[in-house]
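Right, I'll just put the structure down here and ask away after.
A single protein chain has been omitted from the complex, and every remaining protein chain is retained in its original position.
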Amino acid sequence: MLTTKDLTVEKINALLKSAQEFAEGKTVKAVDEIYVSNLFFEDSTRTKTSFDLAQRKLGLHVVPFDVTASSVNKGESLYDTVKTFESLGVNLTVIRHKQDKYYEELKNISIPVINGGDGSGNHPSQTLLDLMTIQQEFGKFKGLKIGIVGDVKHSRVANSNAEALRKLGAKVYFSGPEKWFDEGTIINGTYLSIDDLVTEVDVVMLLRIQHERHGEKMKISLESYHRKFGLTKEREKMMKKGAIIMHPAPINRGVEIAGELVECERSRIFQQMKNGVFARMAILKDALESKGFKFK
Amino acid sequence: MLTTKDLTVEKINALLKSAQEFAEGKTVKAVDEIYVSNLFFEDSTRTKTSFDLAQRKLGLHVVPFDVTASSVNKGESLYDTVKTFESLGVNLTVIRHKQDKYYEELKNISIPVINGGDGSGNHPSQTLLDLMTIQQEFGKFKGLKIGIVGDVKHSRVANSNAEALRKLGAKVYFSGPEKWFDEGTIINGTYLSIDDLVTEVDVVMLLRIQHERHGEKMKISLESYHRKFGLTKEREKMMKKGAIIMHPAPINRGVEIAGELVECERSRIFQQMKNGVFARMAILKDALESKGFKFK
Partner (left out) sequence: MLTTKDLTVEKINALLKSAQEFAEGKTVKAVDEIYVSNLFFEDSTRTKTSFDLAQRKLGLHVVPFDVTASSVNKGESLYDTVKTFESLGVNLTVIRHKQDKYYEELKNISIPVINGGDGSGNHPSQTLLDLMTIQQEFGKFKGLKIGIVGDVKHSRVANSNAEALRKLGAKVYFSGPEKWFDEGTIINGTYLSIDDLVTEVDVVMLLRIQHERHGEKMKISLESYHRKFGLTKEREKMMKKGAIIMHPAPINRGVEIAGELVECERSRIFQQMKNGVFARMAILKDALESKGFKFK
């Protein structure tokens, strides 16, 4: 599972169904002794821990990898590192790497590689947990209006999610500083000011400002960003009845969203994290079953 | 378990009893699938490894956390990090953090938080293992004379231990460079020169010089510190028959204590480490049982 593009509507629905079963308490364990490793070349708490928990709940053996203590520091290439894990007998890896489409280098790897985020590109497991959260709330995607707000250009989540949501029949709107939008992205969605967007949509899907990916320093202060583009307390009051707030986290409190809203009634932010473990259990089980491993 | 202050004498005795049973070979395992994570924001070998071993011996699943590869680097707050682990399904966390009373920020967290050390404040699991070591030796606390020697002002151990020892009826003495004593601390103990202290007490409890917490550079050399305030080979000979030496480690050999004394007959330093695993098993089991988890 490398990009959201690879996923058909049927596959998405099958994974959502499996994830929802885990959410409702289903437990399965690997029949075989399966070894997995999470090769995270970029900082992460949620995604890495979430995969780790999903793996342990499926009865897999998690082999640690710490990039700062690895031979990557001796100049080893990504391919050689992954090939090493394959040779050592690891049966599946999850990879996060700052390089866009790093997985194109890994064509000769025969064990499953799950994409835990590549550069500004894809983050398909995040998409699945976001879809799961929306489905739990609304029971459908068709006709829903989803507003993606913020740092669209630098966000893996924006790209992955917009694609999947359109495929499933939702209407996608964007908001945020205009210079942050790629041409390609704007063409497939509608740009709205944040004030117009919050009254229109069923889901306000906030993105994190990726300070660390901005080549040049942001021209506006964080307070000013919050006022002009963020979900303020006032804007939350303008949202439709039943509309929800989502954010992939980590949250810059007081920037993308007012600190007080993080755990408000509309917020599904921590529900998203909870769903993340179940979504990843579904993804891992599916990838391993495709290689003939069994669960029961 | 956040501060030693929270612990009644009854609770201390119950935990000591449970820890001693583990020391004598009792084994129990969690009936449920329990996930725990040790969020150490400061360097540690002993405390972290000790909790980790205690958790594994209780049959818990330990989910790794590495602060240097976490979203803390993207500016995530402590509360959001802990709330994330709770949302992901982790059932208990142990936290070490440099901020005094960091746990006051965590009131809305509903899973147990065990304090693995906060700033210069508390370190209750260390206290429990120290008490356990003293009890194994003397079978009681009442009437015992305990000398706490060294960097009292910067030591979590000094604060936690002095409080508990007085509660249990021991008499606490202090020694070390006078400018390192807080007013509050001295008031509840007696200050003695190191030469007077070693002949008086049943336990010489050495503290580590916390180089990394001293705002200004120490004014005296390490050799000079050892001569004026440390446990030299000569001073060890002046100790009472049956009196013991303790140190929470890591040890600055030749500073707080002569290197030759670290494993001498009076030393209980490595016994303390051994007891640490059992003390933490008792603490963890107690915290989890209070949430309804079962062991057998």
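In this document, chain identifiers A and B correspond to the written order of the chains, with residue numbering beginning at 1 in each.
Just so it is clear, contacts are C-beta pairs under 8 Å (C-beta built on N, C-alpha and C of every residue); 3 or more make two chains touch, one makes a residue touch a chain.
Worth saying up front: this structure is predicted, and the values here are computed from it rather than measured.
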Option touching the unshown chain, where B:A14, B:L53 or B:L192 are the choices: B:L53
Chain not shown: contacting residue from A:H61, A:K101 or A:K240: A:H61
Residue touching the undisplayed chain, where the options are A:T81, A:N159, A:S175 or A:N252: A:T81
Contacts of subunit A with the absent chain, listed as residue ranges: 33, 35, 37, 61, 63-66, 68-77, 80-81, 83-90, 108
Positions on subunit B where the hidden chain makes contact: 40, 43-46, 48-50, 52-53, 56-57, 64, 66-68, 208, 211-212, 249-253, 262-263, 270-271, 273-274, 276-277
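Here, only the chains that are shown with their structure count from here on.
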Degree value of the rotation bringing subunit A onto subunit B, based on Cα positions, nearest 5: 120
Centroid spacing, where centroids are CA-atom means, of subunit A and subunit B in whole angstrom: 40
